[in-house]
Structures are given as C-alpha cells and as structure tokens.
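The complex appears here without one of its protein chains, the remainder shown in place.
Chain IDs A, B and C follow the sequence of writing; residue 1 opens each chain.
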Amino acid sequence: MSYILTIRCQDAVGIVAAVASALAAADAFITESSHYGDEDTGLFFMRTVFRPTGTRFTTREEFGEVMAPVVRRFAMELSLQPADERMKVLLAVSKHGHCLNHLLNRWHSGELPIDVVGVVSNHDDMRRMVDWYGIPYHHLPMQGDKAAQEARFLDVIRESGAALTVLARYMQVLSDDLCRALEGRCINIHHSFLPSFKGAKPYHQAHARGVKVVGATAHYVTADLDEGPIIEQDTVRVGHGLSGEAFVRIGKDVENVVLARAVHWHAEHRVLLNGKRTVVFGPGA
Amino acid sequence: MSYILTIRCQDAVGIVAAVASALAAADAFITESSHYGDEDTGLFFMRTVFRPTGTRFTTREEFGEVMAPVVRRFAMELSLQPADERMKVLLAVSKHGHCLNHLLNRWHSGELPIDVVGVVSNHDDMRRMVDWYGIPYHHLPMQGDKAAQEARFLDVIRESGAALTVLARYMQVLSDDLCRALEGRCINIHHSFLPSFKGAKPYHQAHARGVKVVGATAHYVTADLDEGPIIEQDTVRVGHGLSGEAFVRIGKDVENVVLARAVHWHAEHRVLLNGKRTVVFGPGA
Amino acid sequence: MSYILTIRCQDAVGIVAAVASALAAADAFITESSHYGDEDTGLFFMRTVFRPTGTRFTTREEFGEVMAPVVRRFAMELSLQPADERMKVLLAVSKHGHCLNHLLNRWHSGELPIDVVGVVSNHDDMRRMVDWYGIPYHHLPMQGDKAAQEARFLDVIRESGAALTVLARYMQVLSDDLCRALEGRCINIHHSFLPSFKGAKPYHQAHARGVKVVGATAHYVTADLDEGPIIEQDTVRVGHGLSGEAFVRIGKDVENVVLARAVHWHAEHRVLLNGKRTVVFGPGA
Partner (left out) sequence: MSYILTIRCQDAVGIVAAVASALAAADAFITESSHYGDEDTGLFFMRTVFRPTGTRFTTREEFGEVMAPVVRRFAMELSLQPADERMKVLLAVSKHGHCLNHLLNRWHSGELPIDVVGVVSNHDDMRRMVDWYGIPYHHLPMQGDKAAQEARFLDVIRESGAALTVLARYMQVLSDDLCRALEGRCINIHHSFLPSFKGAKPYHQAHARGVKVVGATAHYVTADLDEGPIIEQDTVRVGHGLSGEAFVRIGKDVENVVLARAVHWHAEHRVLLNGKRTVVFGPGA
C-alpha cells in the first residue's frame, strides 16, 4: 500500500528536509519524488510517493498526523491519497464518441487508473455504447433552460461522488458558475493546438489558414473559454491534399491520446495548478 | 461516382501520356494523381482518381476497355475500383483488444472506408465487443492442429469475401503457406519500431535496452516473420521512470494509430508493393 | 540534364493528358510527377520532373516551345527550370545567427540546392561568420529612414540576381511596398506555431500561456504581418521546468529545420501558391 503526497506552498529553505524527515521518522520509504520551485511565482510544488515499512504508521490518518506539523509550519496545501484508490470520474459527451470510446476502452482494460461512475450527455446517441460498459447514462437534454440542465449536471456529479469531470467532446459551453464550482476538477479537450483556433470548428479554421500541423489541447475548464491551464498538447502533420473533414478525422487520434494522458496524470495526482499554468510531474508519457 | 486506378509496370517514356490521354478521350476528369518511378528497381507506380464527365463512358467495364490498349502496350498490372466501394475487411485478434476496438469504432463512425465482415480469434475474449457491433465472431481455437485451424481461417476469409485481412494483435505466427496465400492482402501490426525488437515481448526488450523512444510498425505479412514490406511506422517518447508494462500501455496508442492509417491507405488503394518496400501515395496522413 | 515543370491553371478535363502527351511526343522521360486539384478554389497544380531521351528536344527553349500550345489552351502559369540550376538566394539576418549558420552550413556542404549570393543585415554582428564563407555581407543599418534602407535592400536583391530572399531571423517588419515587390519570393521564419503568438517575443508569450509544445513556421512574406501562406511548420515538447529563455533556446532547433526545409522545397520548385495557402509537392521531408 503506497500513498501519494502532493504539496503546494510558498517556497522556503527546509521544505524538502521537513517533509522527508517527517516521512523517514515514520519509517516511510520514498519510491518516487519530484519537486519544482517556480522562480516567477515563488511557489513550491512537490509530489512524493511513499510506502510504510514499519508498523507504527500505516493508515492515511496516521500519515496525516505525521505531516500536520510540517503543513502548519509552511502553510502548505497538502493532499494525501492511497495510491491504489482509483479516482471517481464522470464523463460528459455530446455526439462525437471517439474520446468517450477511447477512455472507456482504456478504463475497461484496467490501464487507466480511474473508476468511471457514469456518463452525462445532452444527447441520447451514446447510450448504447455506455450501456455495454454497464455504467449509468444520464441524458440531460438542453431544452431552453440552461441553468436547470446544469443544476441536474451538478447533481449527477455530487451523487456519483465524482472527483473529476471530463468533457470528452461535450459541445456545450459551461456557465461561469458551473466552471467555478468545478475549478481544478474538470478537464476539457479542445480540438486545436491552443491558443490557435479557439471557439467553434477549429479544424476548419486551421484548414482555411493552411497550417501544416494540427493539434489538440487538454486543459482545466475555467470561466474564460479555452483559456484554462493547459495539461497536455500534441500535434500531427497534415498536407495540402486533405480537406477540412480529413483534418477532423486525423485530429481525433490526437484528441484521444492527449485527453487520456491528461486524465491519467490527473488521476495519479501528477498535475498541480500554478496560476494560469500547470506543473506536470510526469513519468515520461 | 469516381474510380481509383492504380498501375505498376516497367518504367518507360509515354506511360503518363498514354494513361492520361486514354482517360481524357473518355471524358474522365482527374481529381487526384501521383506517380513514382523507382530508379533502383526500374518500376513505375501510379495512382489516379478520376470521375466520368460524359455519358459514353461511365461504368467500370467501360473504363476497363478504355484502358485495355494501354495496359497491353506497357504490360501493366492495373487495378480499377469504384471509389465509393468499401473494401471488405476481416479482422483477427487474440486477447489484446485495443486495436480491434479502435478499428471498429472508426469503422462504425463511418470514418474508415472499409466494410468489416467479421472478426476471427483464437480466443473467445472479444466476442462480447464484436457482438455489440453486430458482426460475426469466428472463434477458431488453436487446439494442437495448426493446419486445421488455418484452413478454417482461410475458409472464413473466402466465405466472407474479405479482400483484406488485418491482424489486429493476433498473436499467432501464420504458416508459410497461409502467408503466401494472403500475400499483399494481409496487414499485421508489430508492437515495435521494426527492425528493432522483432519477435516476442518487444516492449520489454526495449525497456531492457533503455531506449528513449518506442514505436509500432504496420506491414504486409510475409513468410519471413516481421520482415514484410512496411506500410507505416510511428514513435512516442518514453522516460527512465516507466516500467516495461508502462511501455506496453503507452505503445498501444501508437499501435492504434499506425494500424488504422495502414488499413485506411490500403483500403483507398494508396499502397503499392515495390519489392520488399512499399510506395504509399498518401494524402498527408 | 533534367527539367522541372510547374503549372497552375483552372482545372479542366485533359490537362494531364495534354502535358504528358506533349512531353512524350518530345521523347521526354518523366521521373517524378504530382498533381493536385483543389475543389475549393477550382485550381489545378502540377509539378513534373523530366529528362530528354531524344536528340530533337534538349534545351529549355525547345521544351518551352513544346509546351506553348498547351499553355495557351489551358491559360497556364508555367515555370520550366533546369533541375541542376541552383536558385540564387539572398539571406537576411539581424542578431540571432542560428538559422543563418544552419543554412550556410547546409549550403556549403552541398546539401541545400541553392546558390547563396550574399547576406543582408541591419547589424554588423554576423559579418565574421559570413566572411568565412566568402560571400558578400551587406550591412544596411536602420538609421531612421526605413524607406531608404529598404531601397538599398531591394538594390542588393536586384544586383545579386537573387530569385529568393530568406529572412533568417531578420527582425525588421518589411513595408507593404517591399512585401508586394517580393511576393512569392521571400520566405520568413516566425518563431512560433502560427497563428498562435504572432508579433514580438512569441516564446515568452507561449511560456506565459503555459503551453506544452512550441513550434516554428516558415511562410511567404505578405503585407499582412505573420499572415502569409505557410510552407512548413513543426513543433517540439516543452515542460513546466523550462524558463522563457529555455523555450527560446529549444525553439531554435525547430526554426533551423523548418526554415531549411522551406528553402529546400522552394528551391526545388515544390511550393505553389494556392490563395492564402500553399501546395507543397514534397518528397517526404
């Protein structure tokens, strides 16, 4: 049984020593650790994976007490999670099912360390796919009253216990209120290489501009549309012989991979917010 | 209604003129065309997409007659297919379902220009997934008599009318006879960047070697294991912190994309054999 | 001795036949050929490399006469160049010498099929490097009167006989007049993945936005700053631990490669203008 500890605080002398000494005194064996101090913001970020080797300290509560004096001393924001506890994730989709299919397949094969608790959609198209996986499908159509639909969306998030909501090509702009309610725990995939081609039909915008590479961006949702902190991006080459529709098709592969990486990293507590940017303590990919 | 014409022959003066003149005389409008003359082998390759604009010549048979004198003059291997005729494809899989899931999803969404006529497997694991898509699942277990199993495999190919067989992580080595029977119409995905790491457990071989990039290779199957003509390859970075199992997981994304591209291009008659190599008249990706 | 023929005209039935028949009648052997018809603009593009095999037609003038009736019939814009005639290229640079160094090294080693006829700069910093290569260095300082400086720049272009001017990190915005005078024969490298981060300090803009990938763009210069037709783009990953200065450093590798490819392709007459976009008949990379 391992634990994942993440920390964010003002940078100072002695943070690593204090954390590592507290863990060592509790006979914890560190298996992975990354730190980063941002010189621009003066913030310090840390992610440490450790496992108990003694008998005195083994539970989450006990390690919480071990860390308490350190947390107070440095005024830390701290998160401490069992490494084998799969994060509960709610997916949202509209009519393009490729990202949904990719995430569900990866979850079902055991490779994505999450627990999918349901799928929300403003359409009914993906119900059959979701049924196959034996998880709830919440059809929340957008019938005029956006506030009411979002209230039901939020109810589903709460009732499902989801710690993360993933907009897997959910083609509705969330209200500012909902964005704020989900801050830091809602990931969107935008089908362009942000900040290029914000808004609607980005592949067709890209085609009209004559770009030679298209991309996709996974980011946290904020009230500022397509301006949230970026978690992951990737790109693929496109030639002059391809139509806007072909850009759409080719881009889907990048969307799948970029979104799945972002969800994977978030679920492993590898992504920390640093103002409008993110710190990603990645294992390689 | 468009047609796709592909040609392979000894290179000579006047081939393009002869082909294009025959098509122009038949009022055919060329919408896409690529040629390649290989100086090493002396072979000429051509792929032309055209559509009828007149009324005298409109059917495949009529254009076949239009081309006949040119074919004889240059001793061409020629293929002439309606562009909207989806190639019949049979998929084969063992226990790793990611490529199968990816191909089926792309086919189901209408993006992969093929007609999946069934799935063959030496295991029963993927039946439920295949059932969802409403296509036949042929469970051909490998019970000692390899020749008998392969005979049944070949029967399925024939009865299904499949023009292409795709080994989407089918973990059986085909016999030389079966390889020869399927020459040029059977695509395999190998989970390494060939010619590195042939044979079994390539990701674990790659991990032991300490590579910083892993890849996947789609190739035509030949009797020479993992030596067939390569259609497509791609790679992804991996870091020191990743286990062999993580290499396996990350590599799956590359396998999906590489195999789907190869199938897409083959189905659009973009891939021509050039000895142990291929000519791929790609549209960009 | 081979020739490179490029064509742009309104698309129609019989263009390829007419061109190929004219060449075949003149005993020309086609070694490479690509066509593209853009359905959006109705324009047809063609690039054909051929070599004479007979004795009647061997010079550029003779093949010009061979093509003349075809050119008239289809109202073609045609270019016909000896394949071994290296394009005369003038380079321009300010203080960042990496692209200049890369282009000069590639030219000097014989790999870049161009003939560098000189270097223009608004600073004197790169003189020593350019002297080493034995080519003229034109120091045209920007002392208030931009129009006068540009007039001298244009004189250098004319006197050197340069068919292409390459802005290899030349940090001056050209006037509209100069842009128009050099339309289609002036390539700029912009140090971002356009249309993201136009204007000044793009890497620092990218760093502030927290992107995970940076890129570079080679494009034809137009009066609309950073809006010219894109020839080539590429990208490279960047992590959270890198400063804006590190983005600058890492991006230079992409700038080098992207600009050299664009110059290489332009010099081989592979790039044709298609409105605000380009057609690139590439050989692979």
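Points to keep in mind about this one:
We adopt the following convention: a residue touches a chain if its C-beta (ideal position, glycine included) is under 8 Å from a C-beta of that chain, and two chains touch if they have at least 3 such contacts.
For clarity, every value in this text was computed on a predicted model and none was experimentally measured.
Judged over the whole assembly, touch between the missing chain and the shown ones holds for A, B, C.
Among C:Ser2, C:Thr58, C:Gln81 or C:Asn105, only C:Asn105 touches the chain left out of the display. Against the chain not shown here, chain B presents residues 36, 39, 193-197, 208-213, 215, 229-235, 239-241, 243, 274, 276-280, 282. For chain A, the residues in touch with the chain missing from this view are 11-21, 23-25, 27-37, 39, 53, 237. In the full complex, chain C contacts the hidden chain through residues 32, 97-98, 101-102, 105-106, 109, 111, 128-129, 132, 236-242, 246, 249-250, 252-253, 256-257, 260, 282-285.
Going forward, only the chains that are shown with their structure count from here on.
Put simply, the C-alpha centre of chain A and that of chain B have 36 angstrom between them. For chain A, residues that reach two or more other chains under the stated contact definition are 239-241, 282.
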